[in-house]
Structure formats: structure tokens, C-alpha cells
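What you see is the complex with one protein chain gone and the rest in place.
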Amino acid sequence: MDWLFYIIGPILLLGIMLGFVTYAILFERKVIGWIQNRPGPNQVGPWGVFQTVADIFKLLTKEDIVPERADQTLFKIAPIITFVPAFLVLAVIPFTDRIRFADLAVGLLYYMAISSITTMGILVGSWSGNNKYALLGGMRSAAQMISYEIPLVMSVIGVVMSAHTLNLTKIVAAQNEVWFIFPQLIGFVVFLIASIAELNRTPFDLPEAESELVAGYHVEYTGFRFAFFMLTEYAYIFAMASLTTILFLGGWQAPFGWTFLPPLIWFILKFAVIVFLLFWLRGTLPRLRTDQLMEFAWKVLLPLALFNIFLTAVLKEVPWIQTFYR
Amino acid sequence: MFGLVKGLGLTLKNMVKPRVTYKYPHEPLEMPNRFRGIQYFIPELCIVCNQCVRICPTDCITLTGKKSDDPNVKGKVIDTYEINFEICILCDLCTEVCPTEAVVMTNHYELATYSRDDLYKDMEWLSQNNTLVRKENTLHPLPKKTGAKKA
Amino acid sequence: MQITSYLALAAILFSIGLYGVLSKRNAVIVLFSIELMLNAVNINLVAFSKYGLNPSVTGHIFSLFTITVAAAEAAVGIAILLALYRLRGTSNVDEYDSLKDESDLQK
Amino acid sequence: MLRTEEMLLNVGPQHPSTHGVLRIVVKIDGEVIREATPVIGYLHRGTEKLAEDLNYTQIIPYTDRMDYVSAMSNNYVLVHAVETMLKLEIPERAEYLRVITLELNRIASHLVWMGTYLLDIGALSPFLYAFQDREKILDLFNELCGARLTYNYMRVGGVKWDAPNGWLQKVEQFITMMEKRMKDYHQLITGNEIFIQRTRGVGVYSQEMAIQYALSGANLRVTGLQRDLRKEHPYSIYDRFQFDVPVGRHGDLYDKYLCRMNEVEESLKIVGQALASFPEKGRVLGKVPRVLRVPEGECYVSIESPRGELGCYLVSKGKDKPWRLKFRRPSFCNLQILPVLLRGENMANLVAILGGIDIVLGEVDC
């Protein structure tokens, strides 16, 4: 029966992820609507529940336009290069101690490594469309994602030092007593900010800065190719929110020993808080500028992350406190 | 950092405030009495003075008069009266100058059609557009009437 | 599985890289080819670490060092390329045959 | 920065942040703008030429369509010019109504600016909040003159309508509500570090430069020059009200924002005072001849519109139509400084600086 799990499981996961993307988009629009004293989408179906379904259906039935002067092959494969890593990273994420696919020893690094492939897809997609706005968006995106990958990786080193492992399941197990958000508060903040930047979301949504670059790297994309880029964006929200939950919020572990809810529900609750936070930020904050973005990554986040590593290393040797850092 | 947190607090507070959206296509919008909507034309009152045609800034009104069938009535009576809503800007000047208030504004604002031809409204249509008619009309710009304020 | 297959694969990749270095004029492609050769070497290191005389993790460490050095090399290489491109307006290695700035020579 | 190929980029005429159909041809090097040329005229309707063929009453609806965000000031500047030529006396009540509507329109215009500007910067919600408040003003106008945007309210010699029953109370309620809302805006935007980062020290110009480029309105005041036509040459009854003219210190975009927000507060003050001393009774339209024949001659009047000095130059040959009508549109004049400001700036600052100038394309192209 094991092999059945490995065949049906990923398909199921893909289905779950697509369902999440569908309703995350709806939820995002609803949240931003509420923030702006609007009801949000409410026309298609009761409470607007079929809005995104209708949108996806619209995108799929749209004419597929490939610009004539575009690099045809690259233009067509770029959405795939972008999307595939977004799904690949889900392989190592343990949702509970039983629902997981690959229990990789280097799970955390695997996530970071695979997610960096997406940048290439975005860069290729932006370049191949032969559009200047898209090119600018792609360049911004690549620069941003490479710059923020460094604080992102650096910020989790504190967690790795505390948990003594790169394996995500063991990292969750190490948070048995205290979630890493408390001893690793600096790391958490840096990770959260860097992950928002990695996700290209407000206030770091420069690659698709609507008011400047019209739509950023996917200006030229239509129909289902465009849908792929959107899918990637939200699949990464799914992955990143899961990762944040696992690394800092204790994964599926119940707080205060409240085990009356099953682990999966706890995971989903924590996960939902992170997702809501992302949408909430989007409804509130303006956008940074490119140079400020870079300065922020290199001058603020990176030193902070390094300081966090140093602090963790020091505190690990202090009596009594070291129990939190183990 | 504190400024960002304050902003976040405000947006969170707004999430529970009542919604302000009009449910427009489902519930019609109530327009105030003075709203300048599609005109209502009353042929019986028209004295074919042509003032509305002359004042119209976009020349969207055309009218013709004819001799009255009733020989007792002096002057002309209206024969055709058309407003082209492709170019009408609903500026209210025609109702302002009309000495008999034969043309008045209504609260109707739905002008969307599938054909441009439908925007060419004739006398019959305009005289049947008689719901939600504006109750008070403007102060007349003529000096003799300025004293009679209606507000 | 034999180490021979890995070594053969590495040899083939290395030779392709070598051909690229020798036959291409564009500096970017030359850089690509060099990276390919370095990767071929990495395969050897890791393969020997598993199928070698003393199976141990040392080969991994060496390949990590290689990767690090290669990354540094790529960064510096691209930087040099950009600087040269700015100076000469071309990325063909053939034309980088003068040690002096040609714009100075014209004066 | 790396030097790259220079790239020619057409920003607009269809672009989310050009606020209409402005086109800016920018030469960019990476993300740095080397040269920017605004191309205007996509919305040119020839209002000035059309006006030569229309009588004075008929021109008023055309002025609505110039600066469609604050149509009242356009209405007013035209009738003001004609009244100046005719030396008409305007009833007290009409003057009060004019001031109230002008100031409410200024608030509405600044709210639109604030919302769209924050949208340019990347924040979504202030736009919706600002439009909610503006909606209330538009509703008030709708009740007063029957339209939300193209008011056609002012008439030579007065205004078209008197305030309907209960309207003044509604304005009063609006003022108290708006004063509260201003606190919300300050909480949401004024202290926001990202907003400050984006706007502090960006798009700075000196006072001399502003005067050389004939800037007016908040664009001029932001450099520290206290010039407001409502104070300098009080038209209508502005000399009766107490208000301050907010000025900036640094001349950057953040100061522009503060300046305009303070102006909203000052406008609220003016409306409050006007409501307090609103005459009980009186006519709203003075004695005007049936056919307006402006005596031969010419005049130039200017008022402080939300965007700056809105002027109207009128030449009459004694007919019922102007011989020449010319509007000095503040948006058009303020736009002239754009190429200078954009040179050497970041691509992201383009929209910030353009938004800061606060143009309305209907007015630029006229």
C-alpha cells in the first residue's frame, strides 16, 4: 500500500494546492474588500465562492497569444520552469508527523534550492516576451529574489543550530517544549520579511508593481500561461506559509498541550494566521523602491540575521538560557 | 516600525466596519430630487419658442412646429421634438430656459443601449418618460422671475 | 553500478566543455564551458567518494569547495566581462587582444 | 549601477499611473531615467476654441469638463471673469454658497489626489477610504445641483440653485465626520515609514526653480513660499474667513502630501466659518440682463483652484460670445517641470513625482 500513497498522494496534494490557490485568491480579495469596507466578490455563487473558479475558467478559455517577436520556445516553457519548482518544494513539507512525502535529511536546504529555480523561470519569461516593462520587472524580480534569499537562509540558521538538524520533521519535533518563534524572535522577523520579499508581495511587490510596470514580468502572458504564473505565486504562499509554521510556530504541535484538536487542524490554523497576515499587509502598506529594497536586504536584514546567528551561538553556552536553545 | 503597526491597526479596525457598497444593479440608486436625468417633454405646454434649441451647448435638440389644427389657438404647436442622447451632456440648460416648463428633468439615468440608434429619442418617447419627474425647477434666469424663489 | 560509468560521463562532459572553450569566441559561452568542466570534475569527486578506494565523505567536502570557488569565479568572470564589454563594446574574446584601453590609443 | 543599453520606453498613454492619457517618453538606463518628455494632447477637445462660438451660459458646462475633479473652480473662474467685465453685484447668499461648494470641491479634489497618489506608491486601501469620503461630498453636490461631477452650478450673477432644505446641516455633519477621518488618514499614512521613505527627499526643487517654472498651488507652496490667491487677491468673500496657508519646508513629495492634507483641514475650517455666518435669507441670483453682452474689453482673473492658479483671460468685442477665451490651467503649467524633475531619477520615482505634481489630464489638454 505504500506505493499507492506515493502515487495518489502527490495527485491529492496537487488537488489540495489548487483548491488552496482558488480559495486563497478569493480570501485575499475578501480580506482586502473588508479592509476597504467593501464586501469583496459576491456575485458568482453564494458569498462569491465561485468567483475564482469562474476566473480560472475564463483564463483557460481565453485566446493564447504568443507575441510575434517573442522567443517562441522560451516564452512557452517559462511558465513551466516557474511553476514546477513551486510544486516540487511541497514534497519535503511535513503537514503532520504522518502526512508527508519525502523525509529528506536536508529538507530545509532543498526548499531553498528548489525555490531559487523559479527566479530563472521568471527571468526567462520576462526576457522572452520581448517587452520592456516585462524585462524591467524580470530584472527587478531576479535581483530581489537573489538578494532576499541570503537573509532568508541566514535567518533559519539559528533554528538549525537550535534543532541540530536540517530535516523539517525533526525541526518540528525539536519545538516540543517551546516554539522557535520565542528564542528566535529576530530570526522569525527576518525570515518573515524576507519571505514576503521572496513571495513578491506587498510591500515588496516591485516585480509586478502595477503602477509602474503595468504588470511586471508577465505583461505579455495571456490565458492559461498567465494562470500558471498566478498559480506559482499562490503555490509559493502555500509553501512559504507552511514553512513558516514548521520552522517557527511548532508545526502541527498543539500549544499548551491543547490536544483536543487533531494535529492537522493545528497546522491549518497556524498556517491560516500566516496567510491572513500576508493579505492584511497587502491591504495596508505601500510599496518600497528598488534601491531601498536592496539597501534593506543588505544593510538591515543581513546584519540582523548574522547577529541572530551570533546571539544563538552565544546563548547556547549560557546556563539556564541554553535550555531554550538546547 | 510603529507607523506601520498603527496603519495595520487601522485597517484591522476597518475590517469590521459596515460595508459601504451600493448594491446597484440589484437595488436602484435613489437620486435626489434635483438630479439631472433624461428629460421629460410635455408637448401640450410647448410653445415652439426654440429657446431650448438655442441654449443647448451641444446642439442635440431638434424641433419643428406646425400650425395648430385648432384655428382659435395662436402660434404654432409642436410637431417633432428630438433629443440626441449621444451628444446630450444633461447640462440642464434647456429646462432652465424653457418659459413654460415643457421640458423638465427626471431622475432616470439609465442610458446604456446596444445600439446608437436607441439614443435618438423622439417626442413620443420623451413625453412618455414621465415618472420621477423633478418637482422643483430652476430659478428662472429671466430678471422678471428672479424674485420668485422656490427653494 | 560501476564507477566507470560516472567517470565516462564526467569525461564526456569535460570534453564538451573543452571543445566549447576552444571553439567559441563569445566570452559568456567560454565561461559556460568552464563551468561545465568544473562540474564534470565534481562528478568525479563525488563518484570517487562513493566508489573509491576509501569510501568517505571527503570527496563531498572537496566538491563543496569546488562549487564555492566556481561560484566566486563565475561572479568575478561576469564582472570582468561586463567591464570589458563596457570598454570595448563586444563580448568576443578575440577582440580582447590589447592590454591598453583603445580609447586612449585613439587620442 | 551597471551601465546597460539605453532603452526607450513609452509610458502611456495607456498606463495605470499616468492619471489619464498622458504619455511620457522616457529614455532609461537600467532603471535610471536619462530623459523624459511628456507628450500631451490625447484629451484635447478645443474648449477654448469652442467657447468662441458659444454664449456665456453655454460655456459653463464646457468648463465642467476641464478639470473634472474640481469642476466648481472652473465654473467659478469663468463666471468670475464675466462678472468682473460686467461689474455685477452678486447676492450675499450666492457668495456663501460659492465658497462652500468651492471648498468642498477642494477637499474632494485633494482626497482624490491623496487616494490615487497612495495607489501609485502601492497602497491599495487609502484610495478606497478617500473615495468613500469624496463620495459623501459628491452626494452633497448631487443634492445641491443635480450632478456629481459636472456641476454646471455657477451662473453669471450668482448660482443656479439655493441650498435645499437640510443641506447645510448635512454639510455641517460632513465637516465633523471629515475631521475625524483626517485623524485616520494621519494614522494610516502620515506616520507610515515606507511612505516616508518613498517620498522624503524625492522630487525636490528650489523656490527659485518653482517660480521660474511658474508653478502654483501646493507645488509652489511646498517650497516655502506662502502664496495663495485666496489671501493674496481675495476674490469672492474669502477675505472674511480666517485660515492659514500651509507651506512646506523641504520641497519634497512628503511635504506636498502634508501641504495638501493641511489644506483639506483649512478648507474644513473655511466651510465651518461660512456655515456659521450663512445669511438667513436672500436671493442667490443677482440682477442680470436677459442676454449677457459683455462690454468690449479684456480681463484676466485668477483663482486658487486645488491645483494652483487657475486663470481666465477673456476678450470681448461686445457680443454675447467671447472673442477669445483663454484658461491658464495650473495642471498644464505645473507639468512643465516634470522633465527636469525626472532626469536622473529612478523608474519607480517617475510615478511618485508625476503623481506629486497632481495633474488632471482634462485640464492639461483642455
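Per-chain residue numbering starts at 1, and chain names A, B, C and D are given in the order in which the chains are listed.
Here, a contact is a pair of C-beta atoms (placed from the backbone, for glycine too) under 8 Å apart; a residue touches a chain by one contact, two chains touch by 3 or more.
We take it that contacts and distances are computed from a predicted model.
Visitor: Given the options "Cobalt transport protein", "NADH-quinone oxidoreductase subunit J", "ATP-binding cassette domain-containing protein" or "Urea ABC transporter permease subunit UrtB", which would UniProt use as the protein name of the unshown chain?
Guide: "NADH-quinone oxidoreductase subunit J"
Visitor: Footprint of the hidden chain on chain A, which residues?
Guide: 71, 73-74, 104-106, 109-110, 112-114, 116-117, 119-120, 123-124, 127-128, 135, 139, 142, 146, 149, 166
Visitor: For chain C, which positions touch the chain that isn't shown here?
Guide: Touching the missing chain: residues 1-9, 11-20, 22-26, 28-29, 31-33, 35-36, 39, 42-43, 46-47, 49-53, 55-58, 60-61, 63-65, 67-76, 78-83, 85, 89, 91-92, 94.
Keep this in mind: only the chains that are shown with their structure count from here on.
Visitor: Calculate how many whole Å lie between the centre of chain A and the centre of chain D, each centre taken as the average of the chain's C-alpha atoms.
Guide: Comparing mean C-alpha positions, chain D is 43 Å from chain A.
Visitor: Round to the nearest whole Å and give the separation of the Cα centres of chain B and chain C.
Guide: So the centroids are 77 Å from each other.
Visitor: What residues in chain B touch two or more of the other chains?
Guide: 4, 7, 10-11, 14, 20
Visitor: Please list all residues of chain D that touch 2 or more other chains.
Guide: Within chain D, residues 125, 129, 132, 188, 192, 194 contact more than one other chain.
Visitor: Would you tell me which residues of chain D are touching chain B in their complex?
Guide: 54, 57-62, 64, 125, 129, 132, 135, 142-147, 150, 152, 155, 160-164, 184, 187-194, 196, 283-285, 287-290
Visitor: Taking the complex as given, what residues does chain A use to touch chain B?
Guide: Chain A reaches chain B through residues 31, 34-39, 280-281, 283-285.
Visitor: Would you pull the chain B residues touching chain A in the complex into a rising list?
Guide: Those in contact with chain A are residues 4, 7-8, 10-12, 14-21.
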